[in-house]
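Read the structure below first, then the notes.
The complex appears here minus one protein chain, its other protein chains still in place.
Presenting chain A:
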Amino acid sequence: MPTGAATAIVPSSQVDDPASPVVRFGWDRPLVLDSGARLAPWQIAYQTYGTLNAARSNALLVCHALTGDQHVANTHPVTGKPGWWETLVGPGKPLDTERFFIICSNVVGGCLGTTGPASVNPQTGRPWGIDFPLVTIRDMVRAQAMLLDHLGIDTLFCVAGGSMGGMQVLQWAASYPERVFAAVPIATAAIHSAQNIAFHEVGRQAVMADPDWHGGRYLEAGVKPAKGLAVARMGAHITYLSEAALHRKFGRRLQDRDAPTFSFDADFQVESYLRYQGEAFVERFDANSYLYVTRAMDYFDLAADYGGVLANAFRGTRTRFCVASFTSDWLFPTSDSRSLVHALNAAGASVSFVEIESDKGHDAFLLDEPVLSATVRGFIDAAARARGL
């Protein structure tokens, strides 16, 4: 397990001056948040792939999940790993960077270059910490809309994303229906369930129980709540898998030993794996960002903004939707996608829905799932034909 020592406060270089293009909005261009707070000045970091056509009609926005970032299809500047959605995004891939101008930005509240709790509060000259205003999924989408305005992109050919990225896709379709031609929400829901809020709360409490959290002011103390954040990640990671996947990958196999050690060492492979996931995560993610972004998901209830009727969020929409879920995903189960599809139907929206057979749990949306690739490719190609691309 990582110690709480002041090893590199890693993302800090990425927080203010990331390895991505950044748009900085001054005091005159605040991001007005759902909480009522006005964030200014603020900045948004993003990556782009491909070329915007002359008609500016081939822009495709990818929205990242809770612990994702804008590095969707390039080597990650901190981890050195491939982009998080290279299964779907790249040259010749279903989200084809040779045909589309693909944009992915870090969410507000994040820690890879868009303003978040690790950024400096201009009024105090110190990191925001938990003085940073609470943000919502709608705030994230508002920030993305300001980025697109800045880039001179009026309408998006498509918005795509999984999990929390899918929530942003739905928010885009609800908030800016005229700007979204096609929407691909994957393994997501229009409302965050009580069970998911419960898991998030466990993770947040783990972070806050770490003495190195320092009431949220750990950056000034030169430490980070690595143990707490690692535990949060370990717990969350279990929810991204499935019983079948854990059994297939690890079973009860022992880690580099022939017999149990009669200790609390990581005897089992599954323990070793989770510890590694926890350690790796704290190297690239800010603990306070984890609190803020999980909170944003908890607050997500799209229907609540429309009189409690989800269909009203999509009333009169001309956006075409392609919804996908996975059979073994118990974090965002198929029933969530079905509720969404029923609402879209009730609104008269053009919607396709497929439930993909997989034992890989929620994580399946990030993995090489041929049926997901084929479905997204079929939908995108047909939508591009309809769009004249």
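Here is the rule we go by: a contact is a pair of C-beta atoms (placed from the backbone, for glycine too) under 8 Å apart; a residue touches a chain by one contact, two chains touch by 3 or more; residues count from 1.
Keep in mind that, in the parts below, contacts and distances are computed from a predicted model.
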item	value
Identity of the absent chain, which is to be given by its UniProt protein name, from "GntR family transcriptional regulator", "Methionine biosynthesis protein MetW", "Glycerol transport system permease protein" or "Manganese ABC transporter ATP-binding protein"	"Methionine biosynthesis protein MetW"
Residue among A:N121, A:S193 or A:N345 touching the omitted chain	A:N345
Absent chain, residues of chain A that touch it	320, 322, 338, 341-342, 345-346, 348, 350-357, 371, 374-375, 377-379, 381-383, 385-386
